[in-house]
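Contents: one structure, followed by commentary.
As you look at this complex, bear in mind that one protein chain is not there, while each of the others sits in place.
The first chain written gets the first letter, and so on, giving A, B and C; residue counts start at 1 in each chain.
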Amino acid sequence: MPQIFSKNANGVARFVIWGSCAVLLIAAAIGIILPRSGLVTGVGEPLAQPVPFSHKHHVGQLGIDCRYCHNGVESSSSAGLPATEVCMTCHSQLFTNADMLAPVRASLASGKPIEWQRVNSVPDFVFFNHAIHINKGVACETCHGEVDQMPLTMRAHTLSMEWCLGCHRNPQPNLRPPRDVFLMHWQPPADIDEIRRQLIGMLDIHPETMTDCYVCHR
Amino acid sequence: MSLYGLMAVFADPEALVAAARHMRERGYRRMDAFSPFPMNELDGILEIPKSRLPWVVLAGGIAGAALVYALIWYSVEVDYPINVGGRPLHSWPAFVVIAFEVGILGAAFAGFLGLLAANGLPRYHHPVFNAESFTYARGGRFYLLIEAADPKYRKGVTRGQLTRLGAETVEEVEA
Amino acid sequence: MSAIADDRPGPAIDIEALRKRLARGGEIWRSLDEIAGTAEFRRFVEAEFPAIAERLPAKPNRRTLLKLMGASLSLAGLAACSRAESIVPYVRQPEILIPGKPIYYATTLSSDGFGIGAIVESHEGRPTKVEGNPDHPASRGATDAVMQAAVLTLFDPDRSRTPLKDGEPASYGDFLKDMAALVSRWAASQGQGGALLVEATTSPTAAAQIDALRVRYPKLKIYRHDPLATPATEAVSRALFGSPLTPVYRFDRAEMILSLDADFLGEGPGRLAYVRDFAARRRVRDPSDRMSRLYAMESTPTITGAAADHRLAIKPSEVEAVAAGLNAALTGEAGDSRSPIDQVWMTALVDDLRAAGRNALVISGAHQGAFVQAAALSANAKLGALGNTVGLIEPPDALQVDGDVAALCEAIGDGGIDSVVVLGANPLHTAPAGLDAHKAFSSLKLLVHYGLYRDETAFLAHWHVPAAHELESWSDIRAYDGTRSLVQPLIKPLYDGKTTHELLAVLGGQFQTDPLALVRQHWAALDDDAWKKALRDGIVPDSAAKPVPVTMPSNLGGLSPAANATDGIDIRFVPDPWLRDGRFANASWLQELPRPLTKIVWGNAALISPATAERLKIENGRVINVASNGTSVDAPAWIVSGHPDETVTLSFGFGRKAGSVAALSEGHDAFLLRSAAEWMATGAAITPRENSARVISTQHHQAMEGRAIVRHASLEAFRRDPRFVRKDAPPSPKESLYPDWPYDREAWAMAIDLSACIGCMACVSACQAENNIATVGPEECERGHEMHWLRVDRYYAGPLDAPETLFQPVPCMHCEKAPCEVVCPVNATVHTHDGLNAQVYNRCIGTRYCSQNCPYKVRRFNFLEHQSFDKDEAGPEQGVHNPNVSVRSRGVMEKCTYCVQRISAKRIQAQIENRDIADGEVVTACQQACPTQAITFGDRNRKDAKVVREKSAPQNYALLEELNTRPRTSYLGKISNPNGRLAKPGEATDG
Partner (left out) sequence: MAEAGANSLDVMRGRHDFPEITGRIGSIVLKGRLPRHFWTAFFLCFLLVLLFLYSIIYLISVGVGAYGINMPVVWGTMISNFVWWIGIGHAGTLISAVLLLLRQPWRASINRFAEAMTLFAVAMAGLFPILHLGRPWFFYWLLPLPNVHMHWPQWRSPLVWDFAAIATYATVSLLFWYMGLLPDLAVLRDRARSRAAQLFYGILALGWRGSAYHWARYRIVYFLLAALATPLVVSVHSIVSLDFTFAITPGYHSTIFPPYFVAGALLSGFAMVLTIAIPLRWAFSVEDLITLRHMDNAAKLMIAAGMVVAYGYVSEAFFAWYSGEPYERAMMVQRAIGPYAPLFWLMLSLNCGVLQLLWFKRIRRNMPLLFAIAVAINIGMWIERYIIVVTGPSRDYLPSAWGEQSLTWLDFGILFGSIGTFFALVFLFIRILPAITIFEVEELAEEEGKLR
């Protein structure tokens, strides 16, 4: 009986076997890495906004406090976006006819709000509350990154459940005295570890209660 | 074209067994027999060493069970401890079930892959296929192969011996 | 999944967009099904909503329609909405408003024209939830099912949203032009030929405006049409005391109560207050506590009868005889031989009443004839109760009118009237069968209709003007006891609706008016601070009517039993408890809310007694023809234990086809059988038809099967053995295989007092409103797919014809050893540190194993896509969604969470203020709505907590405790107070 397969068939077979194993491994690796990469999470990718608002200019250079525009952040679940009026309090004096600001003026005139693109978004089934974080010494910087370096606002962290839980399980490393939460580039003092240990007690923070599902999902 | 060995074809199993025994007694060592179905007698004659596959299977089983149990333990005790229906975190009776199943799975895979590895399969191209007479097409044919590499192999002599043992045909197989 | 997620200030635009899209919407409800056919619609749905597109037939089935209201709406408005997630700030942010924080306003909702105070929760300008106003006498912090649905009606896409001239959209300006013409004509003719048809109202401003109109047009006729009116009350007081008066009861003083066919727990503008006082007098925690006793004689099963210690079912036509008998007995005369109730009963009752003396209370149903009401008053007078438990005040809804709709039709017939302005009423649906309203009204020169919906009358009208919803209006209103309170808008009218006052002003010649000013100027007496205070508190301080001292004439004012008990079938008309006369027929929450006793949803049936059914060989669902003086209706029969024999109960409110939701529901229109404004008819006939019709009920099995589910006992039994709930009930295991988890912080727990629960269903409705619970429509309900997280089980115990009725609200028990959690393969339901049985919708994959393993069957599953959780596409009714609760998608299990969103809110507040959560700080929706305060909720770990005190009562027990599921929710056994000398209903049997 003649050979059905040529000599190199064995080699081919071996290659196919090991090759497919390799492919599986690579696929698994991608499956693990991709969901955490910027491609999916959008970290570091600024969105086009109707008005190219620059936190770098307003926060970094002018040093306007976060709360001037996001005035709900201390008391409400929502930090709040500045009303057009708030923009115009200054821009009725400054850059009064800059093209860049045309949409803002139009909005005030027409009463139609400006439609911003959401940068730091979580799914609708996640109920995030700004007030509690601010009051318990979690700084804006901690989640939103160094916005004062952002000409256009971009995501600083994945905001994935994994990332949230990281802090909810062990908040201590991310705490700072509540009075400092609005500071950018905050330099922790030398005895920060001791301070944080005290903060956990003073602020009555109970990590064991912070991983309950309903803390975020209701 | 080097020579791989001599392939003798026998009509029925008994003949093959007899032939194999004779050649063995004549001191041939590098020989192999081929049959459409397993023939226990040959194991003794060819002195096929006892397979270690059973141990591989056992190892596979234990590994599967242990790994999955460890994973479960890690998930409930370390990674995300949750109070589920007031049950203890480490509810081992429930976890054993899964460990058992995965254990069986591991064992089965170990056995199958072990077999392929030990038998060097898949091997699509093999010298024996060069033998004109070698085929399972017409059902029961029983083959005895003496490799040319066998120290006692003498071209004419071996062929003669095989023919005398009642081989229907004896043919040279190229490597 | 949540409608408007917590952290976005979107809703501001929501309203804007809403108003825009609705302005363009045209009259949607008629176009719904047409639209649904169009290719454009298909494309939209296929793009936005594959689940439906797949199932969308050429003519969409009803349930799809119900769900599509939103979709087609958004088609009318924002067909071009994108997936891109954009967020919008305010242009001018109101100072008081911080996005993400709800604001609460006090206002007053009207119930059949009377005011019930409410606190409305508003998220970024969206009213989302109605709570009771604790300071308002008619609410006392409680609400009922209908009030809860106010927010739903507000956002109802079916509401009429543009003026219509002869059915075609027209501008309000054109309307004003025509009105100007009318006004000048009237001015010339002093209102000759003009008529105003108003519905029941207690608004002082409206009354003043109407009086002003009368002065302005002396010949203008004012008619009032209120299908649920009970004119006999006024007639009686006229006959007895010469002036119209209406009774106000003091249940906090009543020890011995006799109800002559009065459903004071379920009907009437004062019900919530009465319920509160009634329950308070019956709260027993200790053998030494006392409780009042209630005798009820009723002509149809009501929740009052269910709460009674002794209940007698009697034919409507026999009530007068009973009343006469009672009076005779009280005066010591020989018992009336015709009395349908046996002497033992009557003597026991009379002795009890006499013993209670001035603390006794005899109530007659407001719908009863003059004689019964007079008899009740005189009985109270004889007992000295008049002035103590019963007070008489001038009726808050007093309005001098020229007659009712019958009179109006007559006048039109005589040609005396050619132009009619209908304010709110819907005579073409609710007018008595006797008169041909359609003929009369269609003969008019001008018919103006003003109302929330484009209803039957609006179809006939030359002009239809959309009304503003009460949550959009400035007005004022009076409560059952006369208390005045203000109605303030929570939101700018979505559809440019006008308030009644604006309409009346227009008729008075003021065409451009400010709705606020109209009301404010009537209250000129209040200075601005007082006005603000009145707005803030929700009432005008001490504005309640003072009781009028009266003397009882001896001869009952010459009143005597009118109708004698005739043979033949009696008909008893009742308003549907939720839909009333049909005005709320388009509120899916109310359609799908099980009726307290029958548990029927999405329709009504002709209720009959088992004996009558047996005699006529009728089974449930068999269509019967009920004929009375000439007319007749077909309705499916429904057999109700404890219903009086030879009597059939028909309820108003159904059979309407105007409105997409109303059109879904089945049921008959009882108005077709009602001649004049009567509440009962005699000499009717029932003939069974061959066919049977669908009656959808949410509870199919009525008996407890001898299981210790609702554990109940009489007061004596309780005093003998305070721990009667343990008596011959299976023992509850104390030990468990598993170590107990520590709950060292909060441990939330609930106690439900079954003695207090009257089965009014307010809790269920409140739960639905709070937790974004979907309605599923009749087809799905029939298949057992309804979604209510909290159900009120109704069991019968004892004899079939006179059973004891037991209610049991069943929310999730939050078992500490929860069977549901162990079987979930994906950790979608787990325990929290404070002992909640949390349900994580976004993690659920819908194996439904948890429900399978829940012995209480309190879990609900989204079998189909019941509501859209896509903001862009969900339509205006998403405006009612609570932004703090996820809207659940198809294929996900859900259940009672102890209102975890409220717990979280309070905890965050407490944490921010660095303190513990105070007792009573967290209030669940059901608890807040409950008029009897049967539900207590709190932290079990606080020794001083109210819930701990409740649970330490001797009659506290857990449902199915023998299963050792360790429920956090427990029940207080039901204790009734029957008279020892009479048979105790259901005492021996069941439980």
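Quick note on the criterion: contacts are C-beta pairs under 8 Å (C-beta built on N, C-alpha and C of every residue); 3 or more make two chains touch, one makes a residue touch a chain.
What you see is a predicted model; the values in this text were computed from it and never measured.
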Missing chain -> touching shown chains A, B, C
Only one of C:G365, C:G391 or C:P819 touches the unshown chain, namely C:P819
The listed residue (C:D528, C:D567, C:E690 or C:E705) that touches the chain absent from the view is C:E705
Contacts from subunit C to the absent chain lie at residues 50-51, 54-55, 699-707, 709, 780, 783-786, 791, 793-795, 808, 810, 819, 821-827, 843-849, 851-853, 855-857, 860-865, 889-893, 959-960, 963
For subunit B, residues touching the missing partner are 12-13, 32-40, 42-43, 46, 48, 51, 53-54, 57, 61, 71-72, 75-76, 79-80, 84-85, 87, 91, 94-95, 97-98, 100-102, 104-105, 107-109, 111-112, 114-116, 118-119, 121-126, 128-129, 134-140
Residue list for subunit A contacting the dropped chain reads 1, 4-5, 10, 31-32, 35-36, 158, 160-163, 165
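Just so we're on the same page, only the chains that are shown with their structure count from here on.
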In whole angstrom, the CA-centroid distance of subunit A from subunit C equals 46
Between subunit B and subunit C, the Cα-mean centres are separated in Å by 80
Residue numbers in subunit A touching two or more further chains are none
Subunit B residues touching 2+ other chains are none
So, in the complex, the side of subunit A touching subunit C is made of residues 71-72, 75-86, 107-108, 111-118, 121-132, 135-136, 203-204, 206, 208-209, 212-215, 217-218
Subunit C partner, complex, touching residues on subunit B are 82-88
As the complex stands, subunit B meets subunit A at residues 80, 122-125, 129-135, 137
